[in-house]
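In what follows, a structure is listed as structure tokens, so that the remarks can point back to it.
The other protein chains are all here in position, but one chain of the complex has been omitted.
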């Protein structure tokens, strides 16, 4: 399936884009999706190790299943406030 | 010696005055001064038991010595804020 | 900024007074007249103070805050006289490099102010009765008091 992943902060700057598209296996787990992003964008690989993923604006676990049409984002360690 | 004692809040209302004068022994202790105020103003006696005394704008102990020209006040339990 | 006033407190000025480029955090506490205490309804409060001593005691508390925590600035304003429902009787502002200091210092200062500073609150209840609020504890001399007996700075 085709997914789109929002990127923010350092991830956005390292990839030079606010959103990337990726072709992934149906029912892919978050941890495998992260690995696939790392492979496609090596400049982000170190940051991805320290980043979370959100699905539909909630934090997911490594074992969460990514579904088609999910709103997906890579969430580097946050620093608001 | 002759002393003057400032009264506030319920003490002021119970005695109907903001300051009282009292003739006391030289070098009187705070606890004895409190007793003497109680005797002279029985309406305040219950409140005096729960009140502190300040000498020159600092809290005194029962054993503190009252000196002539001290700025003396009876301090009922406070409730600022 | 430390003062006692009969006028309405401008809480934004109190907050402004602790601003600093060295501060990453400011905490402002505002105490206001609450309508209900359990079932009992308040229509207004009236505060009275022993002003000369109150200002000195507040200054001592601010000095203590400065020595206990790494803070930038600390301001305390207390209103006396009648304070209507929802109006502010006290504003305390603290600024510091990091937020924990400001939170701790502001909370500590308000706690201590309610124990050590000669200010008294009179409740005007909705049933027409009035009552000076005299908590059960007696104000106690602190070690600071004992050290500076007859000091009065």
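Descriptive notes on the structure:
Note that the chains are named A, B and C in the order they appear, and that numbering of residues resets to 1 at the start of each chain.
What we mean here is this: a residue touches a chain if its C-beta (ideal position, glycine included) is under 8 Å from a C-beta of that chain, and two chains touch if they have at least 3 such contacts.
These numbers were taken from a predicted model, which means no experiment stands behind them.
Of the chains on view, those touched by the hidden chain across the whole complex are A, C. In the full complex, chain C makes contact with the omitted chain through residues 11-12, 15, 19-36, 85-86, 97, 99-100, 102-103, 106-107, 110.
Listed for chain A, the residues touching the missing chain in the whole complex are 6, 8-10, 12-13, 47, 50-52, 54-61, 64, 67, 70-71, 73, 75-81.
Criterion: only the chains that are shown with their structure count from here on.
The chain with its C-alpha centre at the largest distance from the centre of chain C is A. For this pair, chain B with chain C, the centres built from the Cα atoms lie 24 Å apart.
Contact with two or more other chains is made by no residue of chain C.
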